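The complex appears here minus one protein chain, its other protein chains still in place.
Here the chain labels run A, B and C in written order, and each chain numbers its own residues starting at 1.
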Amino acid sequence: MPDQVSQKPKMKQMNMIQAINSALDVKMSQDPDVLVFGEDVGYFGGVFRCTAGLQEKHGLHRCFDAPISEGGIVGTAVGMGAFGLRPVVEIQFADYIYPAFDQICSEAARLRYRSNGDFTAPITIRSPMGGGIHGGTSHSQSPEALFTHIAGIKTVIPSNPYDAKGLLIKAIEDNDPVVFFEPKRLYNGPFSGDPHSPAKNWGGHELGLVPEGHYTIDFEKARIHRAGNDLTILCYGTMVWVAEAAVEATGVDAEIIDLRSLSPLDLDAIVKSVTKTGRCLILHEATRTSGFGAELIAEVQQHCFYALEKPIVRVTGWDTPYPHALEWEYFPGLERCSVAINRIMED
Amino acid sequence: MPDQVSQKPKMKQMNMIQAINSALDVKMSQDPDVLVFGEDVGYFGGVFRCTAGLQEKHGLHRCFDAPISEGGIVGTAVGMGAFGLRPVVEIQFADYIYPAFDQICSEAARLRYRSNGDFTAPITIRSPMGGGIHGGTSHSQSPEALFTHIAGIKTVIPSNPYDAKGLLIKAIEDNDPVVFFEPKRLYNGPFSGDPHSPAKNWGGHELGLVPEGHYTIDFEKARIHRAGNDLTILCYGTMVWVAEAAVEATGVDAEIIDLRSLSPLDLDAIVKSVTKTGRCLILHEATRTSGFGAELIAEVQQHCFYALEKPIVRVTGWDTPYPHALEWEYFPGLERCSVAINRIMED
Amino acid sequence: MVAHKTSRKNISNLHVPEPLNRPGATPDFSDLHMPDLVSDKTHTLPRPIPLVDAFETEQLASGLVRVLTLDGRAKGPWDPKLDADTLRLGLRNMMLTRSVDKRMFIIQRQGKASFYMKSLGEEAIAVASAMALKDTDMVFPSYRQQGLLLTRGYPLRDLMCQVLSNSGDKLEGKAIPICYSSREKAFYSIGASLGTQMSHAVGWAMACAYKGTDGVSCAFTGEGATAEGDFHYALTFSSTYRAPAIINIVNNQWAISSFQGIAAGESKTFAYRGLGFGLASLRIDGNDFLAVYAAIKWAAERARTGGGATVIEHFTYRKEGHSTSDDPSKYRAKDEPNAWPLGDPVDRLKRHLVLMGEWDDERHEALEKELDTYVLKIYKEAESFGTLTTQTGINPATMFEKVYEDMPEHLRRQRQELGI
Partner (left out) sequence: MVAHKTSRKNISNLHVPEPLNRPGATPDFSDLHMPDLVSDKTHTLPRPIPLVDAFETEQLASGLVRVLTLDGRAKGPWDPKLDADTLRLGLRNMMLTRSVDKRMFIIQRQGKASFYMKSLGEEAIAVASAMALKDTDMVFPSYRQQGLLLTRGYPLRDLMCQVLSNSGDKLEGKAIPICYSSREKAFYSIGASLGTQMSHAVGWAMACAYKGTDGVSCAFTGEGATAEGDFHYALTFSSTYRAPAIINIVNNQWAISSFQGIAAGESKTFAYRGLGFGLASLRIDGNDFLAVYAAIKWAAERARTGGGATVIEHFTYRKEGHSTSDDPSKYRAKDEPNAWPLGDPVDRLKRHLVLMGEWDDERHEALEKELDTYVLKIYKEAESFGTLTTQTGINPATMFEKVYEDMPEHLRRQRQELGI
């Protein structure tokens, strides 16, 4: 099924911030039940500017600042969602989502189930994630795996402006709670994983060409970022671009799958690819142990056991807090990914 | 290395509650810096009675009730730990650990690292976990996997009175924060996973024979619950006993490994066993996706890839909240485990 | 609030508060800081207009708002002056709640349900609240306000089937007993995690304001659970956005085995906390049906007319164990429930009606019997749908439903794995 784009859409070059802003704007314009709040998102428009201009355009009551209280932000959003609104809240950094963990896991995720559908929480929780900006221990984390362990939550991570907008609109329209992580290192451009190579931006990039209006992308479909035959690379967010760079660097004919949504997961696409290639590499920035890579390995080995020629390998952040000075030793960058690709391709 | 038991210890038959109580009593008697607090743990002695008698024996200021505030309980414990005390706090049910999630992940787990050893949090967080007592969605959860994803935390789960006491004393003496989950279904006796078979208690059970005094069990060592050659079963907590029952029921010569500690993990024992048996089954009560089974599979397939004859299988709780009425359909009980064993043993 | 009397061994400077009465003691509440309950002089606190400046409620937050005297008279400016029919309805609803609690406790003891929680002694709070609110005002209860549901006419059989977790349970056995949900009756889904519903109520109230309705949300927490962050979020957000919410703290003196002083610390009252946020705050006699009714009416009017949230502490007493899993004789003096100086809400409203000449002992006894008979009859109907311990009749496939709106592939696969 192709992405649901309305016919002949007017396209515009956007970076990921603009794409997210546009998604919010489109939904706020269409649906008076959509409102946006969070720390610094109102007048100022968010510390990453994702909500810039929305208060001015849609009104003080539709995009506003919240007290510094992630638990209260998600808790009130759940109440609004139960009422029938579609709140979209921002957690300023994914590292600060933990004070809201109980509200997300015990409430947003459980409300439909425990009330047998009587009450629901159609809320979207946006939050910038990931490293690569010298944010250290508390501005770099990738906590996505935690949410994939919680039944009742969807976890989505775009890797480019086009997907970001389509997936975010989908998330807002979804009747289940969605945790929507935005890889902040990609806000302004794709990133090869080599901090020393010149920064790129989304200008002129195909995936930075975004329809101005409404469109959605299904969570159930992974995106084949690059088709290939010899190796399957499973990744999402920032690591899609590191994978691309590493594949270029190594010259291996790899298939790069951008999962986009971790839960629900497009297992079919994964199994199809690994069955074809027989080798599988998994990349994520998060801490390794019990990261989402483990779950991917569990599923791949179950479904592709007899097709696998080599053990599945994961290249990830280390099992340490995200260090400040040694950011690039921690980050699973171009070099580590390339080494892993070469090794997995050895006979 | 054998378990560190002092010579010729005086033994006593204990259930798991008594063993935990004894561990606390031993440490409180030895070390004035050990104190115990949590909801209802003081005068009353805890809703599961694990702290019964401690206030009376050691004083009001050493075992006391706390406000219903899991975040505050862990937060104040971190401060006490930084000071130099060794607080042991109780979270009444593992399902209620989420309000403390931020304090555990952002503070207890990070304090040593971010201060480069200047401040530490030698605290123990005890909490009853798991199902099988008709507790439904919010009194049955097994959130252990979440903590294994957090660098800086240790996660320990005993399956019997003997281990419970030795591991708990070890946890209290450990200079890192330890999350110590107690499978509440095992408090009074081992459990086969079949709710219709008569309840057993720890009376007369070898693992219910516990030294009265001080001894510790290392986290780094898994326990071979049953030695075997044809299949490796990795499990912990309640599922150790379900595994035992299923192995008996199927007659397979399986090696049952009781992990005891998930982090740190005794990977050597696991690899050694799977290399020998070539087959691996993983059991846990928690929700499947991104459960600790996934991490185990990731490591096993990496280290034993060429020894594996069959895909690794996991039998787990489903990816739903823990239902009340359908508890036994949710619980990965004797029947489901036996079916899985038989299937994995097919050629 | 409550002075520490019985001192145990405590050799350090760390202060740990203790309750007035422990097992073995003769219950004594003379140290309970409360206005003189007998004299008519201190009985009456002023009733400001609902849109009063929040700080003018200081006296109401630290005192005790009452209407009924202990001998059954209705007095003072808070008297809502309800007619006899309404009063009788209130009495009936409280007695119905009590009768249902009694029956459900018994059947739990018979092993037919896994769990139950009574509200004995606190019935006025839920019943009077439901009667003072509009039926469309969403209530966000804790697990001890079953009186709200019963007052709003929720089918008793449905309630019982929920407790039995049987095939008649509208929640299909997903939730533990007492975690009811009824959107139809504007009764929010109860989750067992304490406190979490408080910020939901404020979010709901913000939604009411956002949509320009005159809806009000009405949340309940135990005094023990005020220590959770969620309580703080509720006060903060309702203060910031002037949410039309009523934040009720049911101070029934106990949180399982912990006396209220563990949550209160040195606080004057729980209501006083609201003042710190600039919210109107009242402490009321929670065993006084009329006071509860009047306070909720006042707060609802304040909320509906743009005055924002009110914090109400209901001063009451939990006469029974915390739940069917609890044994209060382990931690409190045996006769404490009867020594409670503010009496029993049913007795007090009954006395009032009798004093009015609108009720008598005979009618009371007859009503009691009628309700018990009715409750038993409905219970038998409910039981015919199965009990948890016999046969629930719930289709295992439903376990995988309502996790999400649509069942995702991985749940479909798991359902197949279970063979259904």
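The definition used in the following text is that a contact is a pair of C-beta atoms (placed from the backbone, for glycine too) under 8 Å apart; a residue touches a chain by one contact, two chains touch by 3 or more.
Since we're looking at a predicted model, the values are computed, not measured.
Asks: Taking the complete complex into account, which shown chains does the hidden chain touch?
Replies: So, taking every chain into account, the missing one touches A, B, C.
Asks: Of the listed residues C:T44, C:S167, C:S267 or C:T389, which contacts the missing chain in the full complex?
Replies: C:S267
Asks: Which of C:N21, C:T69, C:S193 or C:T240 touches the chain that is not shown?
Replies: C:T240
Asks: In the whole complex, what residues of chain C lie against the chain that is missing from view?
Replies: The list for chain C reads 12-17, 54-55, 206, 209-212, 227-233, 236, 238-242, 261-268, 272-279, 306, 308.
Asks: Please identify, in ascending order, the residues of chain A that touch the omitted chain?
Replies: Listed in rising order, the touching residues are 39-40, 42-44, 47, 55-56, 59-61, 64-72, 95-96, 98-99, 134-139, 288-289, 318-321, 323-326, 329-330, 336.
Asks: Extract the touching residues of chain B with respect to the undisplayed chain.
Replies: 35, 61, 66-67, 69, 71-72, 75-85, 87, 99, 102-103, 106-107, 110-120, 151-152, 154, 174-176, 220, 263-265, 267
Note that in this section only the chains that are shown with their structure count from here on.
Asks: Among the chains, which one keeps its Cα centre farthest from the Cα centre of chain C?
Replies: So the farthest one, by centre of C-alpha atoms, is A.
Asks: Report the chain closest to the protein's overall CA mean, measuring from each chain's own CA mean.
Replies: Chain nearest the overall C-alpha centroid, as shown: B.
Asks: What's the distance between the Cα centroids of chain A and chain C, rounded to whole Å?
Replies: 42
Asks: Approximately how many whole Å separate the CA-defined centres of chain A and chain B?
Replies: One centre to the other, that is 32 Å.
Asks: Among all residues of chain B, which ones touch two or more of the remaining chains?
Replies: Correct list: 95, 98-99, 137-138, 289, 318-321.
Asks: Where in chain C do residues touch at least two different other chains?
Replies: Residues 172, 174-175, 179, 191, 193, 229-230, 403, 410 of chain C touch two or more partner chains.
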